[in-house]
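As you look at this complex, bear in mind that one protein chain is not there, while each of the others sits in place.
Note that the chains are named A and B in the order they appear, and that numbering of residues resets to 1 at the start of each chain.
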Amino acid sequence: MSQSVDDRSIPYRPPGRGRRTFALLAGAPIIPLLIIGLFVLAAIFANFLTPYSPTQPNLTLRLLPPFWVEGGQLAHPLGTDLLGRDMLTRIMYGARVSLTVAVAVILVAKTIGVVVGITAGYFGGWVDAALMRLADATLAFPGILFAIVLVVALGAGLWNVVLAISLLDWAGTSRVIRGEVLSLKNRDFVAQAKVAGCSPLRIMAVHLFPNIINTLIVLSTLQVGSVILAEASLSFLGAGVPAPAPAWGQMVSGGKAYLTTAWWLAFFPGMAIVLVVLAFNMLGDWLRDVLDPKMRQV
Amino acid sequence: MTRPILEVKDLRAHLMLRRGAVKAVDGVSFDLHPGETLGIVGESGSGKTMMGLSLLRLLPRPAGRIVGGSVIFDGEDLLAKSEREMRAYRGSRISMLLQDPMTSLNPVFRIGNQVAEPLTIHQKLAGRGLRDKVRELLRLVRIPAPEARMSDYPHQMSGGMRQRVVGAIGLACQPQVLIADEPTTALDVTIQSQYLRLLKEIQQETGVAIIFITHDLGVVARMCDRVAVMYAGRIVEIAPVRDLFNNPQHPYTVALLRSLPKLEERAEKLYAIGGQPPSLMNLPKGCAFTARCGLANARCREAYPPQVDIAQGHMARCWRTEEKAHV
Partner (left out) sequence: MSDVILEAREIRKHFPVSRGGLVAPQRGVLKAVDGLSFSIAEGETLGLVGESGCGKSTTSKLILLLEALSDGAISFRGKDVTQFTADDRRAYRRAVQAVFQDPYSSLSPRMRIGDIVGEPVRVNTRVRGADLKGRVRKVLNDVGLSDPSVPANYPHEFSGGQRQRIAIARALALEPEMIVLDEPVSALDVSIRAQIMNLLKELQQSRGVAYLLIAHDLAVVRHMSNRIGVMYLGKLVEIADSDELSLHPLHPYTQALYSAALPSHPDIPTSEIILTGEVPSPLDPPSGCPFRTRCAHAMPVCAEVPPPLREAASGHCVACHLYTSSN
């Protein structure tokens, strides 16, 4: 090879790759991660963490207050409910429902959203118009109402709840992904893929999809909160996962009549909802800040 | 020789990034005399834009920081001024033209407003006086039908026109020094030529001194009286323009001149400088050009070369040149 060609073909490696990852993790938001971690552990290991059953009534111990209030017991730290079931236990099992629904909805809704968004963004024209009108129609529905109607029509049950919420959630995702794809598809590497003879499917899967993953991660994290709230609202209205399985919203609903007398019935499940949603929102914000500069670097 | 309007001595500016400090400007010294055009030539990573921003203390905060040296403008040290005092200088006595005409102008304001802004801030003009001055400035940069154009938005004008508007904003308060950072890079050949001619004419009319930051030696050949060549944050050669083209001393300058395709003749093969410019975070101990220099020896790797005076106003920083000078 001739002299003039670059001999120094060793690629430039940005110095301190390991150091950079460490710095990134060091800035991670500890509290939200801790909260989410705790609830996830509770959801997974509820069986081992608590000796009580979440559904077995124990009428001798009804309406015990939390342990720091007069009349409460340490054995039931957050008190018991109308049927004598331990609150803490029910909250832990409730986490199982909420988090399962959240994960399932994210998987289903984001998949639909990504497929629709990439397709609409890449093809444009009438495909784009048709898909986006479909998305608009979905967004125009009053959310919870739609979900309730669906659940009533399909019958109560975990998977119907998942389906109902997913059908609400995909449209927002598809719009955001479509926006990303619109700006990506004008970049030269897409034109190059066409010049190389790549089919549209290959371009969408191999070239476009990997570049929207960051956005997808941030979107998912930020929307877990609203999914959990949706599930809680559904179960509050009685259209969620059926009793006796505990769900936070349903617990709040059951406790609303007793706010002045047995406030802990609604308070603790409510707090659980607040904490988890907040934690996911904070995590999502941090992820967005962290992933953005990297995206710009690319 | 008149007293220089700008004296820069040993200017150092660093960018503090997470992974280390980038020594963007690493000991730059030069003088600028009234009415002259000094070209600063360098490629990406040479530090030329950072140097231009440092003169006006506009380094991106909080990462950018001037860590040493002095910038004496008309007898006053700009680095010692407070931020408020600097604001009085920017846009009025020293002005800067930035590279991209698309983003230099605010898309939601009419251009009349944007040209008027420095006048409102620094000269406190208003009303009819302001309008007259804006019209005069637009005429100065040869925008036809200035009265009508004042109410245009940037997107209604072509790239060349927009760059003239940017020029009008820069010259509004008759600065003594104009720093032009690659103002013609995004322009077409014929438009670029018109624009450069315009700048030269304005310089003759107003006596403004221009620092022209560019990577294009053609621009330098056309516009500049003196040239400074920057590499890895330092000036490696300064000379009057003809001396630089006729008698380049620093190996980088020599290589750069030889690597350009010339319109007048067709070479079979161009001289290509091997390798890449160094990372400004890990500058080598000695001369930064060592890895790519055909003449490098052990001393070049060890210590940074001193200034070698070759002729009147012609200086280079190179050990091999120093050896030649002593022969």
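In the analysis below, contacts are C-beta pairs under 8 Å (C-beta built on N, C-alpha and C of every residue); 3 or more make two chains touch, one makes a residue touch a chain.
On a predicted model such as this, the values are computed, not experimentally measured, just so you know.
Undergrad: Can you tell me which of A:R133, A:R202 or A:K256 touches the chain that was removed from the display?
TA: A:R202
Undergrad: Per the definition of touch given earlier, which of B:M102, B:L270, B:A303 or B:A325 contacts the omitted chain?
TA: Hidden-chain contact among the options goes to B:L270.
Undergrad: One chain is left out of this view; which of B:P60, B:G129 or B:G218 touches it in the full complex?
TA: Here the residue in touch with the unshown chain is B:G218.
Undergrad: In the complete complex, which positions of subunit A touch the hidden chain?
TA: 1-2, 4-7, 9-14, 187-189, 191-199, 202, 206-207, 210-211, 213, 297-298
Undergrad: Please output the residues of subunit B touching the missing chain, sorted low to high.
TA: Where subunit B meets the chain not shown: residues 43-44, 158-161, 188-194, 197, 215-222, 241-242, 245, 255-256, 259-264, 266-267, 269-274, 276-277.
The criterion applied here is as follows: only the chains that are shown with their structure count from here on.
Undergrad: Report the inter-centroid distance (CA atoms only) between subunit A and subunit B in whole Å.
TA: Distance between chain centres: 51 Å.
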